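A protein chain is absent from this complex, but the other protein chains hold their places.
First chain written, first letter: the chains are A, B and C, and each begins at residue 1.
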Amino acid sequence: MTGATPRRDWLLHLAVIALLFGVQFVLPAYHYSNVSKIMVMASFAIGYNILIGYTGLLSLGHAMFFAAGLYGAGLTVHHLGFDPLSGFLAGLLAALCLSVAIGLVALRTAGVSFMIVTLMFAQAGYLLTLYFGEFTRGDEGFVLKENLLRVVVGDTGFNLIDPAARYNLALLLFTVCLLGSLVLVRSAVGRVLIAVRENEQRTAMLGYNAFLYKLLALVISGTMSGAAGATYALLFTYVGATFAAIQYSILPLLWVLLGGAGTTLGPLLGTLLMFYLVDVSSGQTSSYMLLVGAALIILVLWAPKGILGTLREKRIPWLP
Amino acid sequence: MDHSKKDSNTKRLIRVSRRNVIKGLGAASALTASGLVPGAMRYAQAQSSAPIKIGFQAHLTGIGAAYGRWYQRTTLAAVKLINDTGGIGGRPIELVTEDDGTDPKRGAEVVEKFATEHKVDFVFGTLFSHVVVGSAPTAGQLKMPYFVVSEGYHVASGKLNRYVFQPGITDVRSQVISMAPWVAGNLGKKVAMIFPDYAFGHDHRDFFTKAIAAQGGEAIKHIPVPATETSYTRYFAQIPAETEVIYHVMVGPGVLTFVKEMGEHFGSKRPQIFGFIDSLEAVDMASPGLEFLDGTYFWEAFPRYAQKDQSAFDKFYRQAVGVNENGAAVDDPKDVSTYSHMFGCWETLYVIKAAVEQSGYRSATPKDKAALIESVEAMTDFAESNEHPQGAKKFNGQLHQVFAHQSISKVEGGRLNVVHRTAIEDGMYEPEADYRTQSL
Amino acid sequence: MSFGPHLLLALLEGTVTAFVLALTALGLSLVFGVMRIVNVAHGEFFMLGAVLAWAFSSLVPGMPALGFLLALVGSALVVGTVAIAADRLILRRLNYAPEATIVATIGLLYIIQQVVLTVYGPNAHPVVPPINFRVVFPWFGYSGYKLVVIGASAALLGATWYTLTRTRLGLIMRATQFDRETAQSFGIPVDRVYSAVFALGAMLAAVAGVLIVPIQQAHYLMGLDPLLLSFIVVILGGLGNLRGTVMAAFVIGLSDGVISVFFSATLAKIIATLFVALVLVVRREGLFGEKAR
Partner (left out) sequence: MTLLVTSELSRRFGGLNAVDQVSLVLDRGEIRAIIGPNGAGKTTLVSMICGRIAPSSGGIAFEDQDITGMRPWHRVRHGIVYTFQITSIFGNLSCFDNVALAAQRSDTWATGRWWPRGHGHLAETVLAVLNRVGLSGRAAARASTLSYGHQRLLEVAIGLALKPKLLILDEPTQGLAEDEIVSFCALTRDIAREATVLLIEHNMPVVMEIADRVTVMENGRILAEGSPAEIRADAQVQKAYFGT
C-alpha cells in the first residue's frame, strides 16, 4: 500500500468483475449455477475478510450474521409476504442490528476470547433457529415459493430463480461487496483498520478510538455477510438451520485464509478453489475429504499467508 | 441368457459410470470407452437400449453416512437385479452416485450436477429431511423428477413441488398416527414423549399428541432433547410418575447412548416403553447395555428379524441385498442394516421402472417427463411382490406420497418379534395439498 | 420426579461431564498455553481415542477390563504418535504461525475424520464398560461406570497436575510457556518441548475419549462437541491457566445440567451459552485468570 496512484488495482478488480460477467455467456449450465452460488458465498467471505484480514479480529461466529440475513429475508418473504426487495432489506437490517449488538458486547474482549465469545453467540443463534421451529422448521428448513420471488419492473418483470437473473444478481452483490471492500481498504478508514490490526495501542495514541473502528469493521463485515445470506435465501430459495451451524462459521475462515487474508480478491479465490476442490475430488473418490485435507495442508505449507497473500509478499507488492 | 456375463457387464457399467464422473465424459462416450456399444452404433442404440441414467444422491459422508451406506447397498442390489432381468423397458440402468455430505447446500448442488453435468433422467435416494427440502427447489426449477426415500413429512405437506415424489416409504405423519390406536389399546393412555427438539421430533410431537387424544389417551409430557445433546439421563428425570407409556424417538449417532441410559435410569421398575426403530437403526440389538429393552415395543416399517410368517418376497429381497435373517450383513453379522428405511430405495426404483414403462418415457424431454410424472400420479396400488417386498401400498398421486402397513414389534430375547401389523388405512389422513394443480 | 432428586441427577451428570471435559480441555489448554496455537483438530484426537478404544477392546473379546486397560494405554500411545508426527511434519514447518496453523489443523481434522470413516465406518460402535453395575437411588438408577469415570478422570487429572508442577518436565514446559526465547537461551530444546506438549495434549484428549466410549459409543463425528466445549472451558479458565481450566470445566458441566432443571432443554442450552459468553465479556481474562496478560 503506497501513496502512488491506485489505478492499477482498480483495473484489476474491474477486470475480475468483467471476467465474471463475460464467462456467463460461455459457462456450461452446471458451472453457471455453481459460479452464481460461489459469488454469493464469496461475498460472505469478503465480509468476513474485512474483519479478519483488515482489522485482525478472528470471529468464529459469522454464521450468525449470514443466518440473520438468510432468516431475515426468508421469514419475511415466507410468512409476511414481503416482496423480494423488502425481504432483502429486512435481512440486511437484521444482520445490521445483530452485528451492532454483538459488536457492542463481544468487542470488549480480544484475541482468543473474542473467538470464543463469537462462537458462543453463534451457537446460541443456531439453537434459536431450532427453538423457533414453528416458524423456521428448524433443521429441516423451508422453501420459498417461486411465485413470491417475482420482481416487477414497470410493465414487465423477472423471477429471481431464472438462471440469468440469479447469476447477474449474484454478480451485482459480489461487485458491490468487492468494490466496497476495495474502497474501504483504500480509504482513510481502511488505513485505520489496518493500523488497529497491526498495533491497536499505537493506533489509540494516534488519536483514534480503536473500539469504534473495530465496531465499524464488525458492522460492515456482519452486514455484508447478512447481505450474502439474504441473497442466498432469495436466489436459492432454501432457508435452513444448517447455515447457522458452526461449519458455516468455519467455512468463510477457511476460504479467506486459503485465498489470502487481507487481500481483496483472496476471498473469491479461496471460495472458488474450495468449491471445486470438493466438487472435483468428490467425483474422484468417496474419500474426498482426505484429498481436501491434504490439499489444505500442502497449500498452507507452500503458501502460509494464503495464495494471494503469499503472491503479494513474493511477487506483486501492490496487490490490495 | 448368459447370466454371469451379463452380471459382469452390469458391474462394469456401474464402475464405468463411476469413472465417468471423474472424467466428466458423457454417458455415451463412457459406454463407448467400455466397449459395450460400438461408437458407430451409438445413436441408433440410444433409441432402444441406451441406458436410463439415474442419479443417486447419497449420504456417504456427514451425519447420514450410517444410513447412506445401506441405502447404497440396497440401491446397487436393486439396480443389478433390474439390469439382470432386462432393465427398464429393455434399457439398462446406469447409476451415477454423488455424495452430498448430508448437507442441504451441497445436496442442491448435487441435484444440479446430475441434471446438467451427468444429464441423468431422474434423481433419487435422498434420506435426511433437510437435504430433501434443500434440494427440492433445485429439482423443481430444473424440472428433474426427484424421488426421495426420506420418511419426512415434507412431500406430503405440499410445500415442495410437483417434481418431488416419495413413492417408496411412508411419511412420519402416517407412521405416527397409525401407532396411536394400538398404543392406547394395549400399552396405556398416559404417554410421555421424548423426541429431538427440531422439525423431525416436532412432527412426532404434534401428530402423535393429536392421534393419541383421538384415542382417548393423552400426551401428558413432552420432553424435547436439544440437537447438540450427547447425554440423556437427565431428561428421563422429567418423566412424570403417573406415566403409563414412554414414547421415544431419537436419531443420529447418540441413539445407542440414549436407549442405554434409559435402561440404566429405569431398571426393572419401568412403564411400558414404545419407541421408533429410528432410535436403533444400524444398531445391534445384542449391544451391551440394551438388555433392558426386553419386553419393550418398537415401530418398524419392515421387520428387521425374519418372522415366522416371512413372505417369499422378504426372503428374496434379503438375499438380493445380502442381509441375513437377523437384519445384518451376510458377510458381517455385526454390521446391522437400516432395515426399516432402506427398502424404500428398492421399491422406489421399481416405481421408477413401472413409471417409465407405463408412460413410454424415452428421453429427458419436457414431454416425456410430463408423461412420466402424470403416470406416477396416476398410480394407486402396489401389490406385495418382489418389487414391493415390504408389503402392499396405496399411492396418493395428489400428495405424491405412498401409504403402507406398519409393524409393531416386541423385543424378546434380543429379537424383534412382530405383535401387530396395521392396516394401510390406519395411516391415512386428509390430504392438505394437491401437487397436480401445479403446472409442469 | 420431584425437584430434589432431579437436581441430584443433574449434578451427577454434570460432574461426569465436567471431569471428562476437564481432561480434554486440559490438553487443549496446554497446547494453547505453551505453543500459543489453536488446534482445531483437538476434538479429532478425542474421537480417535474413542475409536481406537473400540478397536483395542475388540482385540480381547469377552475381557472388558483387560480390553479397557489395553485401550487406555494403546490409544494414548497411538494418538500421541500421530500428534508428534503432525507437529514435526506440519506445524513446525509453519513455525506455528497462528493463521496457517488453523488451516493446517482443519486439514488434519478432515484427514483424520475421513480415515476413520473409511477404515472404521460410519456407525456408532459401543464398547463394554470394564466395570458394569447399576447404583440404585430411591428415585432412579445410575450407571456405576459413570462413577468409575469420575474416579479415573480425577486420578488422571492429578497425575497430569503432578507432572506439570512437580517434575522437571513440567518445569521445562512452564519455562517455555513463560518465555520461549529465554527458555531457548537456557538450553531448553524448545522444538522437542513443543512436540512433547502437542503429544501430551492429544493424549489427554484421547484418554478422555477412551473413558467416555463405554458411555457414549465411538463415532467418527463425535469430535466436534468436545472441541467446542474445550475451547470455551480453556478461555473461561484463563489462557494457559491449568487450575482455571479444570474449574471452568466444572462451571460448564454443572451449569448446563442445573439450568436444564429449570428451563426447557433447548432454551436451557441457549441461556447457558449466553451466560458463559457474558461472563467472558465481563471478565476478559477468564473467570479464574489472576491478571490480564
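As a convention for this text, a residue touches a chain if its C-beta (ideal position, glycine included) is under 8 Å from a C-beta of that chain, and two chains touch if they have at least 3 such contacts.
Worth saying up front: this structure is predicted, and the values here are computed from it rather than measured.
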Shown chains that the omitted chain touches within the full complex: A
Sole contact to the chain not displayed, among A:192, A:258 or A:278: A:192
Omitted-chain contact residue, chosen from A:8, A:202 or A:314: A:202
Those residues of subunit A which, in the complete complex, touch the missing chain: 1-4, 187-189, 191-192, 194-195, 198-199, 201-210
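Following the convention adopted for this analysis, only the chains that are shown with their structure count from here on.
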Chain separated most widely from subunit C, comparing mean CA positions: B
Mean-CA-position distance for subunit B and subunit A (Å): 36
Gap in Å, rounded to a whole number, between the CA centres of subunit C and subunit A: 32
Per-residue multi-chain contacts in subunit B, two or more chains: 61, 197, 226-228
Residues of subunit A whose C-beta touches two or more other chains: 123, 127, 130-131, 288-289
Subunit C to subunit A touching residues, read off their complex: 32, 38, 40, 90, 93-94, 97, 99-100, 102-104, 106-111, 113-115, 117-118, 224, 228, 231-232, 235-236, 239, 266-267, 269-270, 273-274, 276-278, 280-282, 284, 286
Subunit B partner contacts - residues on subunit A that touch it in the complex: 28-30, 33-34, 37, 123, 127, 130-131, 133-134, 137-144, 146, 161, 236-238, 240-243, 278-279, 282-284, 286, 288-289
Subunit A-touching residues of subunit B, taken from the complex the two chains share: 21-22, 24, 60-61, 98-99, 101, 103-106, 108-109, 112-113, 115-117, 129-130, 133-134, 136-138, 140-141, 152, 154, 159-160, 197-200, 202, 226-228
